[in-house]
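Since the structure comes first, as structure tokens, the remarks are kept for the end.
With one protein chain withheld, the remaining protein chains of the complex are depicted in position.
Chains here go by letter, A, B and C, matching the order in which they are written, and residues are numbered from 1 within each.
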Amino acid sequence: MASHRVGSLAERLIMHSFRNDYMEGAHPRVMDALVRTNAEQQIGYTEDPWCMKARTAIRRAIVDSDSKGALRAANIAGASLQVEFVSGGTMANLLCIGAALRPWECVIATPDGHVNVHETGAIEGTGHKVLTTDDVDGVLTVEGVDAVMRAHEMGRNHHMVKPRMLYLSLATEFGAVFTAKQLADLRSYANKNDLLIFIDGARLACGLASEKCDLTLADVCAAADVFTIGGTKNGALFGEAIVIRNPAIQRYFKYYMKQRGAILAKGRLLGVQFATLFETTGTAAGIEEAQGDEAMYFSMGRHSVEAAARLKDVLVRHGYDSFASDSSTNQLFLTLDNDTADDFIRAFDADLSARPDASHTIVRMTCSWATTQNDIDEVERMLAGAEQE
Amino acid sequence: MASHRVGSLAERLIMHSFRNDYMEGAHPRVMDALVRTNAEQQIGYTEDPWCMKARTAIRRAIVDSDSKGALRAANIAGASLQVEFVSGGTMANLLCIGAALRPWECVIATPDGHVNVHETGAIEGTGHKVLTTDDVDGVLTVEGVDAVMRAHEMGRNHHMVKPRMLYLSLATEFGAVFTAKQLADLRSYANKNDLLIFIDGARLACGLASEKCDLTLADVCAAADVFTIGGTKNGALFGEAIVIRNPAIQRYFKYYMKQRGAILAKGRLLGVQFATLFETTGTAAGIEEAQGDEAMYFSMGRHSVEAAARLKDVLVRHGYDSFASDSSTNQLFLTLDNDTADDFIRAFDADLSARPDASHTIVRMTCSWATTQNDIDEVERMLAGAEQE
Amino acid sequence: MASHRVGSLAERLIMHSFRNDYMEGAHPRVMDALVRTNAEQQIGYTEDPWCMKARTAIRRAIVDSDSKGALRAANIAGASLQVEFVSGGTMANLLCIGAALRPWECVIATPDGHVNVHETGAIEGTGHKVLTTDDVDGVLTVEGVDAVMRAHEMGRNHHMVKPRMLYLSLATEFGAVFTAKQLADLRSYANKNDLLIFIDGARLACGLASEKCDLTLADVCAAADVFTIGGTKNGALFGEAIVIRNPAIQRYFKYYMKQRGAILAKGRLLGVQFATLFETTGTAAGIEEAQGDEAMYFSMGRHSVEAAARLKDVLVRHGYDSFASDSSTNQLFLTLDNDTADDFIRAFDADLSARPDASHTIVRMTCSWATTQNDIDEVERMLAGAEQE
Partner (left out) sequence: MASHRVGSLAERLIMHSFRNDYMEGAHPRVMDALVRTNAEQQIGYTEDPWCMKARTAIRRAIVDSDSKGALRAANIAGASLQVEFVSGGTMANLLCIGAALRPWECVIATPDGHVNVHETGAIEGTGHKVLTTDDVDGVLTVEGVDAVMRAHEMGRNHHMVKPRMLYLSLATEFGAVFTAKQLADLRSYANKNDLLIFIDGARLACGLASEKCDLTLADVCAAADVFTIGGTKNGALFGEAIVIRNPAIQRYFKYYMKQRGAILAKGRLLGVQFATLFETTGTAAGIEEAQGDEAMYFSMGRHSVEAAARLKDVLVRHGYDSFASDSSTNQLFLTLDNDTADDFIRAFDADLSARPDASHTIVRMTCSWATTQNDIDEVERMLAGAEQE
């Protein structure tokens, strides 16, 4: 691990922050759409035409991505998918879990699952326990789930909570992804054991863009009872789409949304944004070129992941090669000695992620649709400059 | 009540909708501010400089409006006020109530209180009962509250819920307001009986602009333990500010916000909007002129109320003078025979409010910052035209 | 109303208290059974042989009472009924409601329903709203329910709670009962409107024993999705049986019981008691003779109701004839001037029930399985004695 020249980094602040992927407002095209539609009078609570357009666009994106026939195999019709919009990720998570479970049921997640650690007990606030596996990098496995299930007598002992839902993130909190094989195995296990699957897609675009992820949007939809399509971290001003495949979760979902304060009065804001993200094609991804008629939602994901890959090359080239997770998406987790970590945090506005031991710190550097080649070049220039001193 | 010429109204759709006060996006100045700051990289979760500016602006607006010395009398320092921002009204309501109460405590509201009727049991969803008085027009009274308190043995019988908070709306669901005297009486009663006061200000700007309301923002703040300043219905793209005066509610409020999915990742969006609403002065209110250095938040309220007053004049002049509530703000509740009501709903996109009996309908017509003199003139032309047929 | 001689009553305390129907411990036969089985080692949590016996006895009592074919008509097999035991009434109520409803669903009750007034918000504590009708004497009616349903758009508007369950008490809080016709009408309305029916049978034995009640236990079972059979107020040391007919409520009920702290470790205590109450026949009801092979659970109900009828005769004979409710069971609600009420409360340990106006008080006098003819005679002697002074 490089460490000899970090001292001087601390004084060199670059303009771009690598802290996280929601530092900016919206992608300019999304902002334009909001401005363009601002004076329209529309009915509220996501019942407006823009939300209808966005729902249609998302359903079509799912169906059109079904290159492997996952939807057909699972007998899923695009028209049967319910799509709702909410303002943020914690809200989306608690809604999907709370609307699906009965009071005595619980969720199984990895220890680092967002619902387990970073939502101030939001799931427990809906009355449900979160059980955790021993899995690493946030990648839930059949083995991990099965151990929890056995410890809970497969849900058949009423003196313990009944596990009823698997919580997965794509990409995970540590930037990892699932393969089609892994997801199929979890689905198969779930089917055999009366478990639902919820996939938190706060960073779905980046997950799907990972070269290690052979899943399409249709695959995700076919595997999940309910999943989210994150907007906040992928170019929207704010907002997450929730796609509900399981009819039992669909039926009264809007009642639960309303009760939890999740239906935006001017729901059109979410409709305009998601319609734009899924209907605008041919948008240059920035670092990468747009691919044919790919919707900008996916282009931005590819851009973010490619930017992170280039940033990783730069870091490794300069000796920073101790990564704390097997991330293949837009986040890099770098283990550094504490002093170097402090420098990275100040110089690049990197995020302090964890302190694995007394002398080391894990910092996170995140790329987004807004990260440019120039931003990455600037990191390289600074690292090179530090070495020369 | 006029009724002889309504048949033909049904075919005359005017452009402007009087359905509610959140049909449009944001006031152009608010939208401009969002566009202008869009590329900035800011820290998340309402910890950014824009939210700090907005908090300061709101605190100053409160302090500067203290013409009668209410804050001084209550020994309230502006700096001690906590200001938080959330995306919507139901969320604001459930947060303010849920964060303040212990499990066995409950809220007292009027039967038509938003928290009692139109939030799908959001308050009960936090575990708390809503008790209702017999008050009319949404105006909670000491007499109404006292009857409930006596029926619950003043909260001293542990076999019944303990009333702990009064829920008021300014303006009320029916467009009515409170006077300084009424609010002072409720505060006095509350102090004697260990009750908190929460004022739902979803339509606060209109309430304060009413000629029947002799309250200032400072008076509201001095009377309430916690209150909200509605943005959604007064020119913001979305968002409500929550002002917390009571230290016991302040302390862990953000934990509860996070747990309930209420902290917006890009909190800066709310900061930019409220900073604009409370810092932009001299903005023509539209129908009315701006008053000196009045912030646009208040100008828009005055505009909405004045527009409704003019609309009321038009309606009365044409014989529609049977109003179902004593509204002095931006909403008019008109009792019509069912056929006429249908016409109003189609012609003006009026809102069906209630069906008091088999042959009558109450329709609501709402004015907002976006309602122009021309829109009102168009209503008058249509009513006049209908009479000539 | 008699009033001229009450002053001296205050000094004459009789031995028996008419305060309520749970002043004593258990009926001696129940106590004997507990003593007899005390040394047995039994498995816990209501899985023991005594609970199995009690379940069988209750199922048989239901089936055997089906003189009118209600169970057959509803296609209900006795074996399909799930019977659980808990320690008290508020617990039984919150379990039956909480286990049946989804978060956005609510209960409809009369204003005086036990769940609405006297459980410190237990139902709201499970997250569910209680909506109230305008019905009197606690007798829920189709008209009352329908008005609430219409105000909530028949449950089809997700901006309001979805009514999903009717809460009835047999007997009601005011001692009234339902007829077979009334219950059939509610069931029919419920079927048409996707509503469940829960019958709180804390005083079921008295309800069934009323001469105004033409229902059998089988009728109650056929009409309800879930109902309770109260032990606490009818001779048990403590405990309520819950009979669940609806399979959707049955399935995970014990998980919810455990979560709510409702499964008694030494569940055998409840089994022993209910087995005794439903298997012991030929027990003299006390005031009345036992009827053939009637189980003591029913005999005690008849006893209590007959005792109250005799007490009522005594009261009326002495001029106390202003009753506040149309009770035909074991409770009498007497409207008295405040001074007389104070005397009754002191002399007979009557219960202060309500203060309808400034000068009157409603007192409740309750008879139970433990009330003897001698206790009633003593009341009469005192009233007669007071008159002579």
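In the analysis below, a residue touches a chain if its C-beta (ideal position, glycine included) is under 8 Å from a C-beta of that chain, and two chains touch if they have at least 3 such contacts.
All of these numbers come straight from a predicted model, not from anything done at the bench.
Trainee: Which of the displayed chains are touched by the chain that has been omitted?
Mentor: Result for the missing chain's touching partners among shown chains: A, B, C.
Trainee: Quick one: say which of B:K258, B:H303 or B:R364 touches the chain that got left out.
Mentor: Reading the full complex, the residue touching the unseen chain is B:K258.
Trainee: Any idea which of C:S87, C:T216 or C:S353 touches the chain not displayed?
Mentor: Of the candidates C:S87, C:T216 or C:S353, C:S87 is in touch with the missing chain.
Trainee: Of the residues C:A39, C:A79 or C:A358, I need the one that contacts the missing chain.
Mentor: Checking each option in C:A39, C:A79 or C:A358, the one touching the absent chain turns out to be C:A39.
Trainee: In terms of residues, what is the contact footprint of the unshown chain on chain A?
Mentor: Residue positions of chain A that touch the missing chain: 103-104, 106, 117-121, 124-125, 127-130, 158-162.
Trainee: For the chain that got dropped from the picture, name the residues of chain B it touches.
Mentor: That gives, for chain B, the contact residues 45, 98-99, 102-104, 126-127, 158-159, 161-162, 252, 254-259.
Trainee: Considering the whole complex rather than only what is displayed, give the residues of chain C touching the chain that is not shown.
Mentor: So the residues of chain C touching the unseen chain are 16-17, 19-20, 22-26, 28, 31, 34-35, 37-44, 87-95, 119-122, 125, 232-233, 237-238, 255-256, 258-266, 268-269, 370.
Definition applied: only the chains that are shown with their structure count from here on.
Trainee: Could you please state the distance in Å, as a whole number, between where the Cα atoms of chain A are centred and where those of chain C are centred?
Mentor: 53
Trainee: What is the distance, in whole Å, between the centres of chain A and chain B, each centre taken as the mean of its C-alpha atoms?
Mentor: A distance of 35 Å separates the two centres.
Trainee: Would you mind listing the residues of chain C that make contact with two or more other chains?
Mentor: Within chain C, the residues that touch at least two other chains are 103-104, 127, 158-159, 161-162.
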